[in-house]
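Every protein chain but one is kept in place in this view of the complex.
Note that the chains take the letters A, B and C in the order they are written out, and that residue 1 is the start of every chain.
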Amino acid sequence: MSKHFKNPKEGNIDNSGFGTNSAEEGGRLTNKDGTTNLRKTGMPVWDRISIYHTLIRMQRGPFLLLVFLFYTSINVIFASIYFINGVEHLIGNDGSQQPWRQFMDAFFFSAQTLTTVGYGHVAPTGMAANTVAAVESLIGILIFALVTGLFYGRFARPRAYLIFSDNVLVAPYKNGRAVMFRVATYKNNHLTDVSAQVTIAMHIIDDGKQVTRFYPLPLEISNVNSLALSWTVVHHLNEKSPLYGFTKQEILDARFELIISMKAFDDHFSNTVLQRTSYTYRELLYGERFLPMFHKADNGDYTILELDKINDHEAALVQEPEINTFA
Amino acid sequence: MSKHFKNPKEGNIDNSGFGTNSAEEGGRLTNKDGTTNLRKTGMPVWDRISIYHTLIRMQRGPFLLLVFLFYTSINVIFASIYFINGVEHLIGNDGSQQPWRQFMDAFFFSAQTLTTVGYGHVAPTGMAANTVAAVESLIGILIFALVTGLFYGRFARPRAYLIFSDNVLVAPYKNGRAVMFRVATYKNNHLTDVSAQVTIAMHIIDDGKQVTRFYPLPLEISNVNSLALSWTVVHHLNEKSPLYGFTKQEILDARFELIISMKAFDDHFSNTVLQRTSYTYRELLYGERFLPMFHKADNGDYTILELDKINDHEAALVQEPEINTFA
Amino acid sequence: MSKHFKNPKEGNIDNSGFGTNSAEEGGRLTNKDGTTNLRKTGMPVWDRISIYHTLIRMQRGPFLLLVFLFYTSINVIFASIYFINGVEHLIGNDGSQQPWRQFMDAFFFSAQTLTTVGYGHVAPTGMAANTVAAVESLIGILIFALVTGLFYGRFARPRAYLIFSDNVLVAPYKNGRAVMFRVATYKNNHLTDVSAQVTIAMHIIDDGKQVTRFYPLPLEISNVNSLALSWTVVHHLNEKSPLYGFTKQEILDARFELIISMKAFDDHFSNTVLQRTSYTYRELLYGERFLPMFHKADNGDYTILELDKINDHEAALVQEPEINTFA
Partner (left out) sequence: MSKHFKNPKEGNIDNSGFGTNSAEEGGRLTNKDGTTNLRKTGMPVWDRISIYHTLIRMQRGPFLLLVFLFYTSINVIFASIYFINGVEHLIGNDGSQQPWRQFMDAFFFSAQTLTTVGYGHVAPTGMAANTVAAVESLIGILIFALVTGLFYGRFARPRAYLIFSDNVLVAPYKNGRAVMFRVATYKNNHLTDVSAQVTIAMHIIDDGKQVTRFYPLPLEISNVNSLALSWTVVHHLNEKSPLYGFTKQEILDARFELIISMKAFDDHFSNTVLQRTSYTYRELLYGERFLPMFHKADNGDYTILELDKINDHEAALVQEPEINTFA
């Protein structure tokens, strides 16, 4: 394939953050959800994990389960301390002689202390129990600072809420061809100063070795003031394109990956939001064009954006490059 | 109208985030408050709604009502659990045999647990009631993390606090004409690095079809260091303007819409703030100019900005373009 | 004075956010602390006040007093409700028949509810008291969300912590003259990507009317990577300067004001910080130069920055412009 490309090194930029030997066909560099297809080794797990990132990124279910388990564990620890110290120092306990009932009394007293509910029908007495309770309520405040901070942080985390078309199309464009995908916001959010960045990763044979080269794809429009409706991001297959002069078959055979990065400002989050995704050559459709996904409301007063039409496309004759001067 | 424009496609940028068939005369693209005049369909409502955006954007009254209803509902749910479990497990309850009084006892106990007030004159006893109470106080902490986060987030949300003149004027400017509107901050906030972006949407007949074209309007000054007083944003109707050479009547007839976006830095919010608005051709006044809206204080020590004068204007003779070479 | 300036309109930019008639000699545009010397009228006070800005900007003492008064007032309101409802519905009260003691019982119960301490030795009984208490604890949580948010927000508000030299100097520079002031961080903060912006406001007689014109002053270096030590910001009085060719007397007579804006990134605040100040012609010293304010430690291991030397300067002969071609 590389024979068609004038100079495989020309225009190649290695500023993708991936390297030339980082992946091969089949091994996707960027996953569909925008994460990188990568594992790190060589340091202890603990050093390699950012607790903040892990907890912010975690699914909602596991996160809530973790909070619950954490809450239970801390109460078990403090319940054990109160139990060892003797439940007779928790006045108001039900006076049971059964150890497990005593432990549960200590457990519920711990929960009431940690959450600062502090009903007081059970209350500490004596130096030891009072000291442990005073420490526990301080620890409770600190721990719940993290838990509630993360809980709200997850809820209010700036996100772009973008949907992308499933496929990237090669469509007719300006007497030629263009690579296109479509993007829209799907929630009641509003993005301004939206910019798109597309990098193509191509697995090329260079000096007999398969290497991966990266080229930025110039876009017809790379920045929109406001992403109100849908935006069809267009890369014209002209002489500035690393795919210039490729025939249909050559494009279909090229084992490339498009790495997409969208950045915008959301004034409700008051923050920059970012979303990434990728397309591989398997997700390319040749000779298709997108159909409109919005129309005027019947009363003419507003515009309707139909999110389920983001993938709608129809066949469109694409003119093959006439002379392939590099063949 | 389009006949006067040298080339309706020249300078046209479709980076407004709206499309060519997105609206017609009458159907405003951007509302006066800066929101887009748009509805989305094709996905379940739940997927289309960002709870965060909805709650941050909501009016204060409905938001507080929602918080109150939410608080009541959760207490009703937990009260039901305590009630079903038997109020005899809430020691300190008033011993009433009437179910509704028992339910209210459970309800108020629930409220005391959820808010972590925990007076304790009513307190849980036994495994079941204690477990529910321990879970409820945890849930209370998590829920109030969202409620208080949103409550403060709404209060401290970075906003630009800008007022715009009601009308956009065509006034004499540099031996010619200019389109002008005026903007000022109306609160005790101070914006720095303020930039203005103006896009004109024009509904044009192209190939017999009505399409909407977008052009950025070049501004005489598009960025001010600090928005202390008022700022008259000026678009000179010179050869770089898509309205160049339009006669008074043609401008009045042009069914355009100006989409305004202001961006600035507020160092008390420590954040970027953004405000959007729009003007349609119905809000244009031809042959008027703004009167000053600030003056020196009598003692000469400071400047007075009169916010109620933001719309003050007077008639001003505008020189029509002499030769309309495109007619 | 304006006779010396080649063309009073040339280079004049009105992007300072002030206008030509905004101030006169004596009426400073920007105060020493960076606030603008400005009042707004024409809207009701309530609309003109951003509560957030007011409370964030307020001195610490008044802020704490306000919090205390607010706390007391809310308790007085709720105490009145409990009192009117009858303190017999607050079980555990001390049974006093004196109204003021009953009111104080209600007041302290209110405080315990609002802060969610909820000792419970006094507790509500009956529908009315319980309902009010349930509402009050909810209100308490919401109100303290604002109070604690503001309290921490004030504490953690990104600030630049810059000190400026008291005076702006005209010093010898590169076979000519330059206007200089000095700036440094005075806390254990570290600023990166620091940029300075200097605008000169000159009160000029134009067509017999006194107007204020604004010119950006080009700086020898307008951006430093990292503000570790002190930075002497230098405006060379060369042909690009609006003060070019001014004699010593003309500079001393020019009723100008320098408006300074410094912007930087603080990676502990993880935010952009901004500080503004100004110098008037009364704060200019002609023929002085700054003395170094840092030196190597005796053991050569680190550098010492002497903050009390920020104003240290000594007389330095400044070469007057030889030919004043504009006289």
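To be clear about the criterion, a contact is a pair of C-beta atoms (placed from the backbone, for glycine too) under 8 Å apart; a residue touches a chain by one contact, two chains touch by 3 or more.
Bear in mind the structure is a predicted one, so any value in this text is a computation, not a measurement.
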Checked against the full complex, the residue among C:Thr41, C:Ser73, C:Ser226 or C:Thr247 that touches the missing chain is C:Ser226
Cross-chain touch to the chain not pictured, restricted to A:Leu65, A:Ile84 or A:Leu138, is A:Leu138
Residue positions on subunit C contacting the omitted chain are 67-68, 71, 75, 94, 104, 108, 111-112, 115-122, 144, 147-149, 151-152, 155-156, 161, 186-190, 192-194, 221, 223-231, 265, 267-270, 292, 294-297, 300-309
Missing-chain contacts on subunit A, rising order, are 13-19, 21-24, 26-27, 29, 35-43, 47-54, 56-57, 91-92, 112-113, 116-120, 123-125, 127, 130-131, 133-134, 137-138, 140-142, 144-146, 149-150, 153, 157-158, 197, 199, 259, 261, 263, 269, 271-274, 276
Even though one chain is not shown, subunit B touches it at residues 116, 118-120
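By definition in this document, only the chains that are shown with their structure count from here on.
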By Cα centroid distance, the chain farthest from subunit A is C
Whole-Å distance, C-alpha centre of subunit B to that of subunit C, is 27
Per the C-alpha means, the centres of subunit A and subunit C lie apart by a whole-Å value of 38
Multi-chain touching residues of subunit B, meaning two or more other chains, are 112, 116-120, 144, 149, 269
